[in-house]
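Of the protein chains in this complex, all but one are displayed in their positions.
Per-chain residue numbering starts at 1, and chain names A and B are given in the order in which the chains are listed.
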Amino acid sequence: MAEVTLTIDGKQVTVPVGTTVLEAARQAGIFIPTLCHDPDLTPWGGCRLCVVEIEGMRNLPASCVTTATSGMVVHTASPAVVEARKTIIELLLANHPMDCLTCGKNGDCRLQDYAYMYGVRQAGFAGERHSYPIEDDNPFIVRDLNKCILCGKCVRACAEIQGKNVVDFAYRGFNTRVTPAMDSTLAGSDCVFCGNCVAVCPVGALQEKGLRSSARTWEVKKVRTTCPYCGTGCTFDLNVKDGRVVGVTSCDGEVNGRALCVKGRFGYGFIHHPDRLTRPLIKRNGIFEEATWEEAIGLVAERLGAIKKEYGSGALGVLSSARCTNEENYLMSKFARAVLGTNNIDHCARL
Amino acid sequence: MTNPIGDIGGADFILAIGTNTTESHPIIGLQVKKAVRNGATLVVVDPRRTEVAGLAHYHLRLKSGTDIALLNGLANVIISEDLVNKEFVDTRTEGFEALKETVARYTPEYVEQITGISADIIREVARGYATAKNATILYTMGLTQHVCGTHNVFAVANLAMLCGHIGKPHSGVNPLRGQNNVQGACDMGALPNVLTGYQSVTLEEVRSKFAEAWGVGELPATPGLTVGEMLEAAARGEIKGMYIMGENPVLSDPDADHVIHALEKLDFLVVQDIFLTETARLADVVLPAASFAEKDGTFTNTERRVQRVRKAIEPVGEAKPDWQIICLVATAMGYPMQYGSPAEIMEEIARLTPSYGGISYQRLENGSLVWPCPAPDHPGTPILHAGKFARGLGKFHPVEYVPPAEQPDEEYPLILNTGRRHFHYHTGTMTLRTGALEEYYGREHLEINPADARALGIADGERVRVVSRRGQVEVTARVVDTVPPGVVFTSFHFPDVAINRLTNPARDPVARIPELKVCAVRVEKIA
């Protein structure tokens, strides 16, 4: 493919034709802040935070929607650029609740990152503020439109990743907000609660209800694993706090990218459910009684051994599990064949 | 799957048969949507109007269980209109003449009578599939859970080979599997007839290789019993003891009352699970297992991709990972079984399994691997049958249409179809205990067509009793036209609507898969 060479902050950068200035800068390891940009979504140019100075151009163009051309000279952190970014952040803060104290996204919020980075301590503008009610009438997602910065990532994720088009911009000017059709709630819409909008939201407008109310972002350890539900094999991060799984967040999975479904993202609650079996049980006179592992294993070995001895291996059968790991299924097969001496092993592959 | 999930988004033509993709495999559904956005033609074959059917250019609402007639009809058009990929058929396949002879009878007009799909639509779909640059076939249990499930799959494979839509990107024959590690469980030999990597128990050299590795004199040489056969044998008193790990046949298998009867008849039942399931309640001993978050291991997904499962927390209470429990039981029975970690078990699997030969935890740290992956430097095989079929030439298996085992009659005039819901999973053991999913979707209902509802005097939201020859359940009716007249639908997720008390255990003679998609029922209004 044809290439172009441009100069960014005095550095010669060569990229394929059609690359945006933002991508070119990032490839060269030069930082440019963004709020509405996402490499998986259609470029938008809405937030203007990625503005740069390009010699010969009027105004400061948004680098995410400006195509790199040969010989272009770009300054990503000139005084004019920094001032513009500061003003944008101030304007965003002019209508953003100062709620980091208890906000679930505190510590993982792009608006906060940039406010700190550019030293914007508070809004420089006073005026009307939104006062929308918080939407939490579903068990998965909390929507706080007061925190929405109208970057439109949720709108694009719903359309371009999930293909549902459940939410879009509605109303005009100061009243613009993201809503489902007829301005209903998510629960009142066709939303399937995949949470892919939550995964792309740069601020606290969309939050996972369970995760964000039970841990601060800096308290969790993330463990990458594979989803326990259907056969697609999505990758995600289990969020762990104090030895408990408190949530699931997207990572860049090989099969799924950042997309997950409602079960993968919000179906982790069974792990710590009070119904979990925590001790071996032995049924005596029709009633289960708790037992030690030694007792239980001893009894299983004794009874299976006795049946094998009395009736032969063919009188034994094993059901392995499509929910267990490969290693466990292998061991179950080994156990059935080498220990019990039977090929009577199957699982619910047909169901 | 012969092809990776990521391939679907680039297909030009998708034939989705008996798959409620966006509900049962939402992330694969995203690929289907992506392909449609990019201009692909989507054909959905399903009696129900599911979400994915709503997106389709052609929704073929065939009569339940008439898939072979439809697929043969498509083959008939492709052959009679000379749309066959001759080069592919000549160089890569055998048995074309036999297929041609069989499908000759399945003219579009004849197939229309059986399936209810108009002959013109059958012609258009056949032409579309045959002439697409890259066409892919997706299917799930809507195709396989029939007494002719194996033949249904043969009919699908015939179609793909006729047009050469296999062994190349964005095409193939792609079963979407329902459970996280159902592929892996099969790969690992949790089947009655094969050891790991589908090495047959009937082959002497296979048995001796495993016997030597496992340090035993000999291994059983005759294939064992499948789930259904084991339960039947238990009911007859021939199977005396069972060890069930992480399965809930009481809710998942057909004719539940019979399953309960069979398990109750056992001398000894041990169940190993994370919850006291409906099956575990029948056990003599219940062993508490660790959940996926509490152990290390690997799952193999529907596209044969082997991926890591990582331990995030300690097992709850005294629960132990299943692999450790199996080791304890084996050791207690006089067969010392000890591993330091699942990584060690994988080393043993790799040594004994050609298709997993190159897979190790060390490699998996850098990303997943798709089997066949025979050697440590092999990159894996995302696309099967490229250049050559596993057996050499691809064989056409001509198959004939047979109707479902149970047909509606005067006493049981409706067809019951069962399946899955978007918010739930399998027998609900996990998804009914999340504090979220069951809160949002906590009660099951029966979908019934307005015409049938009117005839029975049933209004939306009323309680009804669904009765088959084997059992009955009570459930709330939802009157919708997503099901065609004569068909009712519900899921098997909810213990209080244990729909498998009704379903028919009639099985496919080869795969032994039960016909869960068709059984005859009647619906009665509860006074």
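By our rule, contacts are C-beta pairs under 8 Å (C-beta built on N, C-alpha and C of every residue); 3 or more make two chains touch, one makes a residue touch a chain.
Note that contacts and distances are computed from a predicted model.
Enquirer: According to its UniProt record, what is the protein name of the omitted chain, chosen from "(2Fe-2S)-binding protein", "Fe-S cluster assembly protein SufD", "Spermidine/putrescine transport system permease protein" or "Molybdopterin oxidoreductase Fe4S4 domain-containing protein"?
Expert: The UniProt record for the chain left out of view names it "Molybdopterin oxidoreductase Fe4S4 domain-containing protein".
Enquirer: Let's see if you follow the contact definition: name the visible chains touching the chain that is missing.
Expert: A
Enquirer: Among A:46, A:107 or A:163, single out the residue that touches the unshown chain.
Expert: Counting the whole complex, the residue in contact with the absent chain is A:107.
Enquirer: Touching the missing chain, which residues of chain A?
Expert: Against the missing chain, chain A presents residues 93, 98-102, 106-107, 112, 115-116, 119-122, 216-218.
Note that in this section only the chains that are shown with their structure count from here on.
Enquirer: Hey, how far is the Cα centre of chain A from the one of chain B, in Å?
Expert: The mean C-alpha positions of chain A and chain B differ by 28 Å.
Enquirer: In the complex formed with chain B, which residues of chain A make contact?
Expert: Counting only chain A, the residues touching chain B are 138-140, 161-163, 187, 192-194, 209-210, 221, 223-235, 238, 240, 243-245, 254-256, 259-263, 266-273, 275-283, 288, 291, 293, 296-301, 303-305, 307-308, 310-311, 313-339, 341-351.
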